[in-house]
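A protein chain is absent from this complex, but the other protein chains hold their places.
This part shows chain A:
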Amino acid sequence: MFTALHLAIIAPFIAAVFVPLLYKKIPSIHTGWFVLFVPAILFIYFLQHIPTTSQEGAVTAAFPWVPSLGINFRAYVDGLGLLFALLITGIGALVVLYSIYYLSKKRESLHTFYTFLLMFMGAMLGVVLSDNMIVLYLFWEITSVSSFLLISYWYEREKSLYGALKSMLITVLGGFSMLVGFVLLYSITGTFSIQETIASSSEIVSHDLFLPAMLTILLGAFTKSAQFPFHIWLPDAMEAPTPVSAYLHSATMVKAGIYLVARLTPVFAVSGEWLWLVAGFGITTLFWGSFSAVRQTDLKGILAYSTVSQLGMILSMLGVGAAAFHFQEIDNNLFVGATTAALFHLFNHATFKGSLFMMVGIVDHETGTRDIRNLGGLMTIMPITFTIAAIGSFSMAGLPPFNGFLSKELFFTSMVNITEFQQFNMETFGILFPVVAWIASVFTFIYSMILVFKTFAGPLQKEKLDTKPHEAPFGMLLAPIVLVSLVIVIGFFPNVLSYTIIAPAMASILPSLLQEGQQFEVDIYFWHDWNTELFMTMGVVAAGILLYLGMKKWKGVYKLFPEKLSFNNLYDQTLNKGEVLSQKVMASHMNGFIRNYLVYIFAFVAAALLITMFYKGAFVIDTSGMAPITIYESVLVVVLVASVGVMMFTTSRLTLIIGLGVAGYTVALFFVIFRAPDLALTQLIIETVSVALFLLCFYHLPQIAKNLEPLRFKAGNFIISAAVGITVTLIGISAGSSRMFESISGFFKEYSYKEAGGRNMVNVILVDFRGFDTMLEILVLGIAAAGIFTMIRLRLAGRDEL
């Protein structure tokens, strides 16, 4: 059944169809105003699902698509899906609002922008609300494609195209890998439904394909979510218009991988590999992203690496949360908190990162640059933007009283708790997690400070700016203001989210831990007592301030990592070297000479047949069914061999043609003595005509000299031709010796007069028993004649024109 839910998911696609129409027909109004309705209405629609998901569980609606293959568009709204759907539509509405002021009606082709954006929005909704893996994969790839289109929105810029290509290659690589994973899961469980897969997770864990399925799906999730070392596409995707960066590359698309990991946690999380891979890659990404962000000079570059690092943080928490599966209930289960933290931070990150991107867009828009070396002193000129930046950045750095503080505390709690986990070597190497997390948080603090103070504090460098800076119009500020007010509201009242959004989402990630009628306790508050986490945060602030102030002294650290060893360089070199290598490989064997290709063909035929015969033991000699050899046949064989020999060693073309004629006539004689008069007749005529045609060619081809070069002996050619000859001979002998059953010729002999009324058996077969072949051979001759005629006439016509 096609329900309102399905309509809600594909509504953006439907709306996308009308966008160009509106753009062309109503040019006076900015197209974005029409588009704004779509996410806004969807947001309200999805808000209505909150009571359902928090109390009753999931809403399901199946729409059969390819039922015979088990592919149904089954929409499934549970806590996790709803959290993402609200983010997508909510931030989508804000981004559209922002883009109305950001993109000029006059200069930009708005219809393409909004069409791509709506495509992306619909695809993203499809990803998070599909229960069927194949449908999920379909929407997943549409997000890749629409992201590709959006990154290359200013397609006349080379960098945009480079970034778009890079993100496309990497995310599609992951997408394919994910598809493989889904198919593997299907082969284990026999269903594409995620919920049914979760239900049979205990059977999956013990299956041989468990690990391959997990690895391939994780590769998909890691590439999409820009995890180390696949994070390299995200900074280059910053060539997209800023609303796109804010929407796709901070709030939604990069979280698709997170969503996938969260969604499949109940399937895979019992294994230690999952815990180590997800948490390990997450924490590495967290560190590397925050470390790299500090060296950036472009505001969007900083935000890109910061997104990478925050995604790593969320992922590491999700990985650590998997430890909860090793306890049977939620009471006294230390590790459930990690999942809470992951979801909470997921939401928080979307709010503050969205506002920060929009802030950067405003700065770019009003000053003409995003380079922090040219910026400074904007605090008094752009006070509202500065407030947005400060709140967003402080929240990102994890300072109270913003929501980032709460999620960072929860993050530290989960990282400290994991050291107490007693399985999978966690008790020995687990200590790395809090240590790396702490160091990464220090770097997070530093780049957050850079973001605020390098842009807004210090002296104003008027001469470096193209335009006179001024505060942005209110409409542009509206969306980031909404987001930062969310940052503050959630900071002060985090429990608004607890039981409406986070607890139901946790129920979808950790379903097996809940008893009937039970609910996760989500209680987020500022004051935890004087515990380790608080001291860690204080340490982060202290170390961060010290390092920020003394940054000039230690910036040389970044020079230790030369450009040549970076992952970007690896990617570029892989592409370049790959291209050069494949060109070389192609040029090495596809050299345009037909003789080379013939060598490949014949060598392959001979080798394949000989090897098959050898391995299958197919060679048989059985002389029992053979006829005696008469003197006539021997003589004819001598004539045939002699004429072929003449052809091989002659240097005159005419001799060659005559030799060929002799061979042909000899074959006709063979037909005579083997009692085939019809064949003999045809062979004689055809041979004569062919010889005449050869003579014609000989005359008409001007480049060919009258005499041939004497044939030189070439070992390779000799071996191949000998091999082909021997192969065919051996197969002939073998086939003749191993006759499996009686031939059907007895039937023709008996019935050619009785049934068809003809005494000439050959002709009866040709026109009666198997007339179809004859008809098509007539067609072949007709085509050949028409072809020859055309070639001659067209060539002459062409010559006239020249």
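Descriptive notes on the structure:
The rule is simple: a residue touches a chain if its C-beta (ideal position, glycine included) is under 8 Å from a C-beta of that chain, and two chains touch if they have at least 3 such contacts; residues count from 1.
In this text, contacts and distances are computed from a predicted model.
With the options "2-oxoisovalerate dehydrogenase subunit alpha", "1,2-phenylacetyl-CoA epoxidase subunit A", "Cytochrome b" or "Multicomponent Na+:H+ antiporter subunit F" in hand, the undepicted chain maps to the protein name "Multicomponent Na+:H+ antiporter subunit F" (source: UniProt).
Touching the chain that is not shown, out of A:Ala587, A:Met626 or A:Leu681: A:Leu681 (per the contact rule at the top).
The hidden chain makes contact, of the residues A:Ala543, A:Val672, A:Leu730 or A:Ala756, with A:Val672.
Here one chain is not drawn; of A:Val435, A:Leu570, A:Ala607 or A:Val635, the residue touching it is A:Val635.
In the full complex, chain A contacts the hidden chain through residues 631-632, 635-636, 638-639, 642-643, 646, 650, 652, 654-655, 658-659, 661-662, 665, 668-669, 672-673, 675, 677, 680-681, 684-685, 688, 691-692, 695-696, 699.
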